[in-house]
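Worksheet: the structure to be examined is printed underneath.
Excluded from the complex is one protein chain; the other protein chains are retained at their positions.
So that you can tell them apart, the chains are marked A and B in the order they are listed, and the count of residues begins at 1 in each.
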Amino acid sequence: MLSIMFYVAITAEAMTAALAAGRRSMDWFGVCILACVTALGGGTARDVFLGHFPLYWVGNPYILVLVCGAALLTIATARLVYRLRWPFLLLDALGLVVFTIVGCNVAIDTGAHPIIVIVSGMVTGIVGGILRDVLCNDVPLVFRSELYATVSIVTGIVYYLGLLAGIATDLMVLVALAVGFPLRVVAIYFKWEMPKFVFDPQMRK
Amino acid sequence: MLSIMFYVAITAEAMTAALAAGRRSMDWFGVCILACVTALGGGTARDVFLGHFPLYWVGNPYILVLVCGAALLTIATARLVYRLRWPFLLLDALGLVVFTIVGCNVAIDTGAHPIIVIVSGMVTGIVGGILRDVLCNDVPLVFRSELYATVSIVTGIVYYLGLLAGIATDLMVLVALAVGFPLRVVAIYFKWEMPKFVFDPQMRK
Partner (left out) sequence: MLSIMFYVAITAEAMTAALAAGRRSMDWFGVCILACVTALGGGTARDVFLGHFPLYWVGNPYILVLVCGAALLTIATARLVYRLRWPFLLLDALGLVVFTIVGCNVAIDTGAHPIIVIVSGMVTGIVGGILRDVLCNDVPLVFRSELYATVSIVTGIVYYLGLLAGIATDLMVLVALAVGFPLRVVAIYFKWEMPKFVFDPQMRK
């Protein structure tokens, strides 16, 4: 089940990235690359940080085919995808939680320290979006918008504590979904944000 | 022979990167770094993705000396290098094909899946230019200009299929060059581009 949701989430990330590429008038190839970086960047960063080779998409390259296929499909159906804004926000929220759980699992398998397990979940969840914004030449949105990384951290902590407490993995996946998914959706709906740190000295340089 | 072309290509990449640095008024050190990132970034990304340590320039650090030397030479001869625009475009086209072949070879040596072999060739060919543009604070050109990555992919597929068919490696290197190099040159000359995906919803945010 986690596996199916993982592929759904990767597809959704690829499609929203393709729309972002369209706003920048990239060519078809750029659309595919941006989709790959966004959908797979988090897991890649995690695997590199943990020294976990081969990377998951090197071991299972059909993921690349899925992502590029989703990106090209988005080109053909851009207006429709754009209208389906809420379904995609929901899928994106699902993806955030699923990526976080997968990231925690990978770190747990390598026997990492609890702090690293949480960080691994968060990196898997958010790095794709950061790389997308850097390639599009923006200050990453994740640093300035609604609760996003926070949702990932909370989900990771709940999931990991549950596993430590001896609860079955399958059950904890459901619990983590039940915590993280509504939290993200509610955060978008009410525009919950982290407090900003605005520092603007009189003396500018 | 491939090895000689590889060094020629790295030198050419370093020199064009140095010119880009000059347009941004970077200092001599910045010129060297940008040259290294552009000339070696593709191979570095490939080695990291494949978990192929030590990186090729860590194992053969004189490549760094070559790249920095080429960059500093460019500072001394900038107007000349700029006038030699066509020779450099040709060397850049050669580099794209040579990097692609080298990238495919490395992936084949690690026993990777065919899709990964093609991706490895493409990453080796294009990531250097993407990193250069990110460091110069541009949206990467490769996402918006003439056929570039496509040339790399076509070259990789031809090369790999040839090897699969049992043709000698040396011969396939020549075939790959004979396919990829003219394709890139013709693409520049006629400004062949991938179709653009321009998505501009009325409702902007």
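Please note the rule applied: a contact is a pair of C-beta atoms (placed from the backbone, for glycine too) under 8 Å apart; a residue touches a chain by one contact, two chains touch by 3 or more.
The shown structure was predicted, so the numbers you read here are calculated from the model rather than taken from an experiment.
> Please identify which residue in B:Leu90, B:Ile115, B:Val134 or B:Ile157 touches the non-displayed chain.
For the chain that is not drawn, the touching residue is B:Val134.
> From the listed residues A:Met5, A:Leu19 or A:Val119, report the one that touches the chain absent from this view.
A:Val119
> Suppose we count only contacts with the excluded chain; which residues of chain A make the list?
Touching the missing chain: residues 48-51, 112-113, 115-116, 119, 130, 134, 137-140, 142-144, 149-150, 193-201.
> Touching the hidden chain in the full complex, which residues of chain B are there? Just list them.
Counting over the whole complex, chain B touches the hidden chain at residues 18-19, 21-31, 33-34, 44, 48, 53-55, 58, 61-62, 64-65, 75, 78-79, 82, 134-137.
What we mean here is this: only the chains that are shown with their structure count from here on.
> Please work out the Cα centroid separation of chain A and chain B, and write it as a whole number of Å.
Once rounded, the distance between the two centres reads 29 Å.
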